[in-house]
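Removed: one protein chain of the complex. Kept in place: all other protein chains.
As written, the chain order gives the labels A, B, C and D, with residue 1 at the start of each chain.
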Amino acid sequence: MPVLLLPLVSFVLLGIFGRRYLSAAAGSIATLAMLLATGLAIYCAYSYFDGGKTAGIYNAVIAFRYEWLPFSEGVSIQMGAIIDPIAAMMIVVVCFISLMVHILSLGYMKVEGRLHAYYAFLSLFTFSMLGLVLSTNIFQLYIFWELVGVSSYLLIGFYFDKPAAVAASKKAFIVTRFADLGFLIGILLLAFYTETLDIPTLIERLGNANTAWSMAMAGAGFMGISALSWALLLLFAGGAGKSAIFPLHIWLPDAMEGPTPVSALIHAATMVVAGVYMVARFYPVFSMDAMVMDIIAFIGAASALIAAVIACTQTDIKRVLAYSTMSQIGYMMFALAMNGSNVEPGLGFTAGMFHLFTHAFFKSLLFLGAGAIIHLVHSNELQAMGGLRKRMPLTHAAFFIACLAIAGIPPLAGFFSKEEILTAAFNANRLVYAVGLLVSALTAFYMFRLYFSIFWAKEPALHEGHQEAGLLMKLPMVLLSIGAVIAGWAPFARFVTADGRPLQTHIDLLLAVPPVTLAVLGIGLAAMLYKKQNEWPARLSAAMGSLYTAAYKKFYIDEIYLFVTKKILFNAIGRPAAWIDRHVVDAAMNGLAHTTSAIAVRIRALQSGKIQNYTLYFFGGVAILTVLLLFVWK
Amino acid sequence: MIPLSHILVLSAALFFIGMYGLFTRRNMITMLMAVELILNSVNINFVAFNKYLYPDKLDGIFFTLFVITIAAAEAAVAIAIIINLYRSHHSIDAEDAGEMKF
Amino acid sequence: MNDFFLLAKQELALVLIIFLLLIIKVGSKEWENPRVLGLINLLLLLNFATGFIYQQEGILFNEMFHTSKLIIIEKNILNAGTLIVSWLAFDWLKQQQHVIEFYVLLLTTLLGMQLMISAGNLLMFYLSLEMASIPLAALANFDLQKRQSAEAAMKFIISSAFSSGLLLFGISFIYGTTGTLVFTELPQQLQSTPLQLFALVLVMAGFAFKISVVPFHLWTADVYQGSPVAVTAYLSVVSKGAAVFAFINVLYTVLQPLAASWYPVICVLSVATMCIGNLFALKQTNIKRLLAFSSITQAGFILVGISGSSQTGMATVLYFVLVYLFSNLGIFTVVALVSAHTGKEEVADYKGFYGTNPVLSWVMALSIFSLAGIPPAAGFFGKFFLLMAGAGKGNYVLVVIAALNMIVSLYYYLLVVKTVFIDKHAQAPVDAIKVKSYPALALIICSAGVLTLGLASQVYEYIFSISQGM
Amino acid sequence: MMSLSLLILLPVLTALAVLCCRSLQQIRAVALTGASLQWLSSIVLLLAYWKERAAGNQDAMLFREGYVWFASFNINYHVGVDGMAVAMVLLTSFVVLAGVLVSWHTDYRPKEFFFLLLFLSAGAYGFFISLDLFMLFFFLELAVIPKFLLIGIWGSGNKEYSAMKLALMLMAGSALVFTGLAGLYFATAATGRGPHSFDLMDIAQMQIPLQAQLLFFPFVFTGFGIFSALFPFHTWVPDGHSSAPTAASMFLAGISMKLGGYGCIRVATYLMPDAAVAYAPYIIVLATIAIIYGAFATMMQTDLKYINAYSSVSHCGFVLLGIGMLTNTAINGAVMQMISHGLMTALFFAAIGMLYQRTHTRMLDKLGGLLKITPFISTVFVIAGLCSLGLPGLSGFVAEMTVFMGAWQNSGHWYRLATILACASIVVTAVYILRAVAQTVLGPVTDPSYTRLNDAAWNEKMAAVLLLAGILAIGIIPFWLQQLIAPGADIIMQQVSKAISIK
Partner (left out) sequence: MTASQLVFYCLATLLLVGAVLAVTSRKIFRSAIWLLFSLLCIAGLYFWMELPFIAAVQIIVYVGGIVVLIIFSIFLTQQSGADMLLPVRSRQLFSLLAVITGFAFCASLLYRTEWLPAGNSALNTDVSVIGEQMLSTTHYGYVLPFEAVSMLLLAAMVGCIVIAMKTKPVKENSAST
């Protein structure tokens, strides 16, 4: 409970009084609150994993729950906190990364204005993310889901006088909103059939194919797909939007317009994995529907591959990282779906969660590193960098560790989680496995392309005055580096599994060889191409031709979206609607008035001012009435 | 004896002749004359009804007497108005007195 | 005969006043206008007061004259209207040469109207109708120097003569087919023969003329526009009210056997009146002419109430006329003041009026809202009840048409409000008018009436208790 | 015990007191005092209501007062409230107080302005607490003309046209309502007091003949619908709102449109449940069109007030959708949406008004970057926008979700389609709101002269905080509102379910 409340208090405090009274102390207050929250989160997770086990199973513990908004009998929104292994894992991750980012921001954002707002938004985000993670109720999940979205919106648009930032924030919000529509309808469907919004109850009712609710839901269908599949697909769509899964990923690269610490927090480690978390949260239900699982697997794999390909071509450091994030999330996503018959059930789940955990460390480390670099060179473009290894040794080291980790080089964190995923995929779906391997290689390639471009390529130039950032920026990097190194050694499968029972995992050496080999090959290629400035990259890209251009242009997905929104929504629907409103509906109303008025003008001749006409009309009136009365109405 | 209906038709004819005059005569005084014809036709009606159908009372006769009186009053006022109108308009053509319209 | 003086007290009072005025006229040459007017207003007030004593039913002169509480109320309404007209025209009358003649004519018409309402005999009815019309024509001509006044009077007298000719023609047929002129004997003799129906149409046309119902309304606008404001006010309120009262009395009692025939006629006339009245009103620029068409429209609404044919119908019609009287006279007071002080009678002259004359503007707005049927003004209640009376008959088409017409009428009423409150005058708006003595009284009474008549239900309930249906 | 008549009396007395004032200071003081008293009394009403309910009072209507008014028509002065009415009264008092605060600096004919504003509020209060159809209609019409004057005199732009259009269309609405009410009246059976009845509670007990219901329901519903921007009779909304002065816009969108929604529920659906069931599909179709079409039309607007006005069309569509869906939850949602939209749109208009007052433009392309210059107003603007797009934690979300949940309980395919379309509108809402926010308060400052602008004054801050408090009170802890409304909705739904079960 206090875990949740501290960031909230911090947000409220800063939000309301920040500008006038607390602008100087905003950072300290928020960081302090975050520090406390992290401590509590770790304590909470520790005590849960330490003592929460009954009969060998980690049961979900519902810390508290309030009725928030009842809809109808049984269906109501409740606000509460549930702690189960994934939630415990997530709160630690969220709090820890958030703390790191807070600390970093103390240094990074020093020179910016409106710091109170910045920290307020950060606090709001942390609060919402924690609320999301701890949701007991599917609607609560949705509520915090939206709140996370809006804090992301606010933070991306923090530099609100930069049109690009404003546009990016808008885009992020709208795309995720569009996905949320699916989520919402999915919720409606689930609520309608299961008559509950409570997550444990819901899982209980749908986690078994033989309950009345499951059968009702599987029985009802639309367009040949059962209601359950619809609901799950729609939920997944919501998750895909937030987690930047293809094709709803387009907001993520643009979201890099926000301050870099924010990208580290939200768009690398926490918010973007919300979709994965959501699928994991409903894993027992998802696992009931093989078709949906397949779809998730393929979309996840496709997303991982496409993002990896695009990442190879981008030149903006943060965008590369963004696509990398997208690719890794695709990884996690398909990992979740890997529960084929000849594999230990739940291995994919554990692997996905594990990767989420490890990824948080090295990806935020990468962003922090990138932040430090951008802070120094004041540019996001790779061209502006190069040869920085001497000027910022610590950053260099951290970045290197992170790259190794993400490339899956043992014994760093990424290796273990990736290994588990590939093991699960190998046993469940060979096609996905193949894609996984390819992506693994590509990852190593583009990460080291980045690494070499930044820190090598040019000769180090020491004479420039700027030096590496201060302690406040170094500390989180160091901490995260440690995390990136050791996180893989965590006995993850003992704690976080699909059904709460510990899972025995081991590294299958045979299966570990190909990815590592591929990764090393990728690194080698990258080193060859980018360690020194040379002609090769340009030639290679020329050789790839249209594929390169397509990847560079992000496969034209943005253009397609732009076409849909600008041409179809705005021009084909919005404009006609507005036009119709003014020129048809309103014109009809005005036309009524004009007709009346026109009639009034036409019949003026009746009142001719000539007395004899009057008498004649008078007589006409008598005649009409007589005819009516004597003949018509007889 | 003449049937009642003949007298009534006569009066109706007179009525409509008067009406025609009222509709078409542009001189206001002649319009007034047409009105007198109309009133007279009604008088004939009353008298005829009284005489032919309801001779036990004198309702129709009295009605006629009062109509005649009122016709006189009406004519007097109308003529006064027409004379006044002539003063301001210098014409008693009904077509000329149509300033107010629409 | 003993209660003759009491039963016919209102008429007698009027006759006395008329003679007193004539005596003053003959006997004295020094009386200044304000003094005369003061006396006359006092007398009119007394006359109005007579209506509140001895409210008994009774028949006089061999059923030529009958009276009842209902009729006394109706006469009281007319007396009140005349009194207010007299007040509101004070500023105009002060400038006139023939004040006493004005009142002699005015009171004669009032006498005629009262006799008309009390008439128990077709002869008496016709006679009082003429009595209520002929002097009015002379009154319409009272702005002797104005061309329009003469034209108005001419149009009025010719139309009136024509209409009374038709009415007489109808009455003659009624007499011919029934053999009687007495109201109480007529219903037994009416059997809807074609000739009687023809006569019915003619008689209704006669009434319709007085109430200015379409298509017998064409004189209205011209006469209202050309006449002096006081006469217009009187025409639009008192004269019309009297005709409405007489009409509803005759319809509900004498013509009751023909109800099946006159009901659709009333409906048709009502629709035509509302629509045409509104359509014409839309394009008017002269305020008196606008009010003329507005009064035509109001007549259409009254017909909706009349069509109710019930106790509610009668009560609502009476009530509406009462409300209409206060509302319309409220506007006319303002119009009369402006006209008397500046001679301006166009709607456009009222631009920026609120800036210079806020109180007058508010009274005007209040009265206009009452006419438009906007709460809390009494007009809202009046209209609501009228239409309820109409709906009671189950004729919802009529009600819908009436309700829609209220929207159209709101448009031109609001145009006036807009002119007064919103528009800015290009040059100089009407100067601030000092409202003194009687016109001020008229303003107060009208506003008070408009505000209280609706909210205080006692008035309506009293009228309802003395009304009767068919 | 709480005297409901006070709610009508207070604004009337205040309005009259304003007329008697001599100086600007006095006028402001009196108006503010009056509005605050209204606000206080509505809070007291809420507390008293809770107290009564807590004490176990299960009557449908509390604090009833009744006097005979027009005995011959069986018209009574009859007031009383259930939770729904209490909620609407609360809404009114919030918006009125905020409106008075926002208009603090009205210096052109301030006396008349505050008089009309307070008078208007009397109409709204009266409407919400009336239990007699005549009274209800009386107050409905009472609130039309002050709007005309407010827009016409203090408005901007094409104000005369807008004012006239608004007045005429609303009048058309009330004309239809009148016809329906008259028909309903004559379809009622005799009560102890008269041959027919106008009394809401009496009529609810009667079985109105189906024929009469089918005939008169469209009149009543369409009539009230016009007030509530029912497609295609919504065209007064954009023009009226955009031309109105700030306080009038707030009142129009915040309260006036709710009169319609409330009437649709309280009169049309409650008294003619059979017809409501029969006509529900048409209502749903129109409401869905309004939601979607309104949202898309909003997307193309370039004037802030037009944006909010069109979005009101869309949002009020939710109210009608909720009513048309005829489930407990949906009706609940409809009422919540009324409250929420009332507060939110009032806040939005207030913010727009404040911006307009400073920049003298409401065009999107002329504004920009105001967050830096007027942070308070801009923040309020953003929050109102976020509320409008249904952000959790603010009231819009609660209401919309309730409507969706309620709507989804109808399982027919067409119901589903309507619900999904309505849900889809939240995306479009996000598009236009963010567009407005982005172009107005975000981005670079477009006009150097803006840099000299002042942020909100105390009165504006108070108004905004007041409305924000309402929005947050619903957004963060919605269950009190739900519990307030639910019993009333249940009673209405009992009628409807009777109608359904008869079928």
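Please note the rule applied: a contact is a pair of C-beta atoms (placed from the backbone, for glycine too) under 8 Å apart; a residue touches a chain by one contact, two chains touch by 3 or more.
Owing to the predicted nature of the structure, the values given are computational and were not obtained by experimental measurement.
Undergrad: Among the chains included here, which ones are touched by the excluded chain in the whole complex?
TA: A, B, C
Undergrad: Can you tell me which of C:18, C:88 or C:337 touches the chain that was removed from the display?
TA: Of all options in C:18, C:88 or C:337, contact with the hidden chain holds for C:18.
Undergrad: For review purposes, identify every residue of chain B that touches the missing chain, sorted by number.
TA: Touching the missing chain: residues 1-2, 4-10, 12-21, 23-27, 29-30, 32-34, 36-37, 40, 43-44, 47-48, 50-58, 61-62, 64-66, 68-77, 79-84, 86, 92-93, 95.
Undergrad: Could I get the residues of chain A that touch the absent chain, sorted low to high?
TA: These residues touch the chain not displayed: 612-613, 616, 619-620, 623, 626.
Undergrad: Can you list, in ascending order, the chain C residues touching the missing chain?
TA: Contacting residues on chain C, toward the hidden partner: 1, 15, 18, 22, 25-26, 29, 60-62, 64-65, 97-98, 100-101, 104-105, 108-109, 111-112, 115, 123-124, 127-128, 130-131, 134-135, 137-139, 141-142, 144, 153, 176-179, 193-195, 198.
In this section, only the chains that are shown with their structure count from here on.
Undergrad: Could you tell me which pair, A-B or A-C, is linked by more C-beta pairs in contact?
TA: Taking the two pairs in turn, the one with more contacts turns out to be A-C.
Undergrad: Just the number, please: Cα centre separation of chain A and chain B in whole Å.
TA: Computed value for the inter-centroid distance: 96 Å.
Undergrad: Centroid of chain C to centroid of chain D, CA atoms only: how many Å?
TA: 42
Undergrad: For chain B, give me the residues that contact two or more of the other chains.
TA: Those would be 19, 22, 31, 97-102.
Undergrad: Show the residues in chain D shared as contacts by 2 or more other chains, in ascending order.
TA: Counting only residues that touch two or more other chains, chain D contributes 168.
Undergrad: Along chain D, where are the residues that touch chain C in the complex?
TA: 68-73, 75, 134, 137-139, 141-142, 144-145, 148-149, 152-153, 159-160, 163-164, 167-168, 171-172, 175-176, 178-179, 182-183, 185-186, 215
Undergrad: Could you list, by residue number, the parts of chain A that touch chain D in their complex?
TA: 19, 67-72, 75, 77, 139, 142-144, 146-147, 150, 153, 157, 160-161, 163, 166-167, 169-170, 173-174, 177-178, 181, 184-185, 188-189, 191-192, 222, 565, 569-570, 573-575, 577-578, 580-581, 585-586, 588-590, 593
Undergrad: Of all residues in chain B, which touch chain C in the complex?
TA: It comes out as residues 8, 15, 18-19, 22, 28, 31-32, 35, 38-39, 41-42, 45-46, 49, 53-54, 59-60, 62-63, 66-67, 70, 73-74, 77-78, 80-82, 84-85, 87-89, 97-102.
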